[in-house]
Structure formats: structure tokens, C-alpha cells
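Only one protein chain is missing; all other protein chains are in place.
This part shows chain A:
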Amino acid sequence: MPFKRYVEIGRVALVNYGKDYGRLVVIVDVVDQNRALVDAPDMVRGQMNFKRLSLTDIKIDIPRLPKKKSLIAAMEAADVKNKWENSSWGRKLIVQKRRAALNDFDRFKVMLARIKRGGAIQKELAKLKKQNAS
């Protein structure tokens, strides 16, 4: 029941609204009750409202307001990118992106693959049913 993901310096968050939608950022400072200063390796450090952030489980060890170089070094040391891409949340986002980027031919191929998979499942199911009935 108690909260596990706290807003703290070094908390990695996902932007869920606005121009930087989908970007992983690190909270480097807290401006006031509603806003944080966020930074990421490929963006200019700026303020963002907490309502635009979804906190993740990942936290890195940085002092308040680190320089860009030390921020990137800390993110490499904590292996944020791999941890994110291996987490279930991160994997889901990757799959969503992939699906949104399909063209018509890709969708056709997906349809064929699903039919084939369904057929294989039904074959096994029929086999098991026959075993059970006998």
C-alpha cells in the first residue's frame, strides 16, 4: 500500500504528455511542489510539471544538478537504457511502437502469421481433446 516510487533526485521518469512524449528523463532538481527540473542526454535541461511525468522503478546516483557529462556517465554506470528495455513496461512500449510503424504489407504478414499460430494451437488442442476423450 505505501508508495514505493518517490520523486527524488536521480529518479528516472517517462514523459507522458507534450512535446517530449515517450522520452526517458532524469529528475535533477525539484523546483516547487508541482514542477521538477529534468534532464536527459539528448535534450536541453528544462522544467516539467509532475503531471507530465510517470515515475519508473529506476533510480540513478547523482548529486543535485550534475553537469551533462557526469549525468551521462551516471546513466551509463547504472545501465538505465538496458534496464528500461528489459523491464516489462519498457518492452511493452517497444512493441507498441513497432506495431504503430507497420505498413500495409507488414500487417498482411502479421495476419498470416496469426492464422498460422492459431492453426497450430487448434491442432494441439484437438490432439489433447482426443486424448482426454479416449
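Quick notes on this one:
Heads up, the rule we're going with is that contacts are C-beta pairs under 8 Å (C-beta built on N, C-alpha and C of every residue); 3 or more make two chains touch, one makes a residue touch a chain; residues count from 1.
By definition in this document, contacts and distances are computed from a predicted model.
Per UniProt, the protein behind the absent chain is "60S ribosomal protein L9"; the candidates were "Putative tRNA methyltransferase 112-like", "60S ribosomal protein L9", "MAGE domain-containing protein" or "Ras-related GTP-binding protein". Within the whole complex, the absent chain has one touching residue among A:Gln33, A:Ser88, A:Asn103 or A:Asn132, and that is A:Gln33. Interface with the hidden chain, as seen from chain A, comprises residues 1-3, 33.
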